[in-house]
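Every protein chain except one is present and positioned as in the full complex.
On to chain A.
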Amino acid sequence: MKFKKISKVMLAAASMLLLASCGNQQAKDDKAKMPTSYQTALKAAKGTTVTYYGFGGSETQNRWIDKVVTPMMKKKGITVKRVPMPIEDILNKLSNEKEANTKKGHMDVVWINGENFYNAKKLNLLAGPITGKQLPNMKAYISASDPDAKKDMDTAIDNLEVPYGNAQLVMVGSKKMFNNDYPTSAKQLLAWAKKNPGKLTYVAPPDFTGSAFIRNIIYETVGYQALNDAPATKAGIYKVIKPALAYLNELKPYLWQQGKNYPKSTAQMDKMFADHKIAMTFSYNQMYAATNKADGTFTNDAQTFVFDKGTVGNYNYLAIPKTSQNKAAAVVLINTMLSEKAQTDRLALKYGAVIPPYSSAKMPAKMSQKLDQIGEKNDIPMKTIAKKRVPEVSGKKIPIIEALWKEHVLNAD
């Protein structure tokens, strides 16, 4: 008897809960659907919370989201929640959600690019299409014909992600150790290393900056075109990059600890550089030396330079997972992050001075001026760096190159 009574009460409570949730169902459906225009997105998103998932190890980017983007969203009546999560975990989570066959996830906007985008697209984890129709700022500042708006590391974007930041590999050298004469080619770098053994190193792949450095060495030795044309197979790539692997092996004994060990993270490499144990570090952020000088990590001895034949550049992108419960607010957040105000503020050193993803033809005049100004703090004009930009190869090839490096350089002897 007692059991029956309890189950009756529970049933009544459950049905009441169900009724209460039905009222909200319509509004929930509205914001979970991909909005058709910015206006409908804004309307459906008002009063809601949107989540942003991405790499949380960059203090400046965290600050930019918290101090610039979040207040701008607040004015639109939307609360932003920033969650620091490495991209591997994001993809793990999204594929688990897919496997569990759930349509309800917690991620609304994710920071993604390159090989991770390739995988997410292959697994069908991302929602689309996101175009200029929902994003007025994308329409205003980014030409649809821009190579980086069409392809991300040679993977067709197909309106599944939106560029929101511009990255290019730059070298940072010690003025004192290089005697103000920087090695602007792989050849010069090798010559310097032979004269100054133990004073250079690079972060080991699969760290993505280390991986970019190795691609850059491949470009230096065999050229971008050869690698881009090579088939995405181990044998095909090995044939093409053999001279680059030979170069890295020639350099190896002159590296820090005779190339037997490599720093595991850029953080470790930066610390060694700051301590003058090594003469050079490198970064995917063009303004890296300037921001690190500003916060006291590097001294004025740190100078930015690029290779004469160019350095690899790519973009950071934002995407909306299929399981997002608030695609309306996700669209508003992406549009806000692309806005002129947010992007201009982001050029401040305290926000990492990230170069906007805007097409040069659509760049507002004020922004161009600002870019020239910050270039002065970086000892090298922004335009000079941009002119030396070479594209990335397919995201599919990157793990193959990393494996070949491991086999033929790291474990060569």
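Criterion: a contact is a pair of C-beta atoms (placed from the backbone, for glycine too) under 8 Å apart; a residue touches a chain by one contact, two chains touch by 3 or more; residues count from 1.
By our rule, contacts and distances are computed from a predicted model.
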Subject >> Choices "Spore coat associated protein CotJA", "Ion-translocating oxidoreductase complex subunit D", "Chemotaxis protein CheW" or "ABC transporter permease" - which one is the UniProt name of the chain not shown >> reply: "ABC transporter permease"
Original post:
Quick one: which of A:102, A:196 or A:373 touches the chain that's been left out?
Top reply: A:102
Original post:
Which of these, A:144, A:267 or A:412, touches the one chain of the complex that we don't see?
Top reply: A:267
**OP:** Kindly state which of the options A:58, A:249, A:339 or A:359 is in contact with the chain not pictured.
**Re:** A:58
**OP:** By the contact definition given up top, give the residues of chain A that touch the hidden chain.
**Re:** 51, 53, 55-59, 62, 66, 81-86, 89, 92-93, 96-97, 99-100, 102, 105-107, 265-268, 270-271, 274-277, 296
